[in-house]
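One protein chain omitted, others in place.
And now, chain A:
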């Protein structure tokens, strides 16, 4: 008996028991459904999101009665009509969209050399430094960072004080559209670098060396080898930066001085300032639609980026 126990240790017995339990809960005949089981949590999460969107859609079709501050029982498209005809919302939507496009372009331009150097450098010290500099901002929230810029760029901030030393009068560096774009680029840069770095890591260095040995200078190598191969990273980073910028709230609120609102700020105003949740829900739906259309366009024009969807099978 003792020999048999040694031959079949306790932990094996436990594993057998666990396997038995697992087989009872999920019999072998269900095995083909196992991948779908794995998908279930994600589907549930997306389902919750969809439920929220359905509620928002329902609210968007109800109008506010300002004599009772209750919402109508009937459905109407009055909120959509307001959202599409009132100049305020068109101005804010246009501003958000243009800012998102500018911020995406500038961020990608700045992020690429950073990511390239971080991936290709032979110096472990430099790589660590770049990684720390990249992750440090993540430990500081967006709002704190935006307030940091107020301190640095304000009328009595460090920059204006430095300018004062050389006789330049204080100038307004914040509370304008460029300040909002600057704040967003600074906020988005780490996201873009993080999305670009894996794509650049996947490019074999030998390809660049081969291009060089065939006579290509670094510009041609960059244009004809690195850029095309880094496209999935650019697209992934671009989509992330574009959608985050389009929907940003804090940076326009803090660095815009109140007169450079984005769509998210207009949504906040409707929900919390005028108590018109119907109109706020309408604007939120339209923002979701705008973001989805933009992402769809990017995917349609350039492919799915790091998702690598649609890649031909070898």
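FYI, a contact is a pair of C-beta atoms (placed from the backbone, for glycine too) under 8 Å apart; a residue touches a chain by one contact, two chains touch by 3 or more; residues count from 1.
Quick note on the criterion: contacts and distances are computed from a predicted model.
Name of the non-displayed chain as stated in its UniProt record, restricted to "protein-glutamate methylesterase", "ABC transporter substrate-binding protein", "Sigma-70 family RNA polymerase sigma factor" or "Aspartyl/glutamyl-tRNA(Asn/Gln) amidotransferase subunit C": "ABC transporter substrate-binding protein".
Among A:35, A:87 or A:215, only A:87 touches the chain left out of the display. Although one chain is not displayed, its contacts with chain A can still be listed: residues 64, 66-70, 86-88, 91-92, 95, 154-156, 170, 172, 175, 257-261, 266, 269, 271-277.
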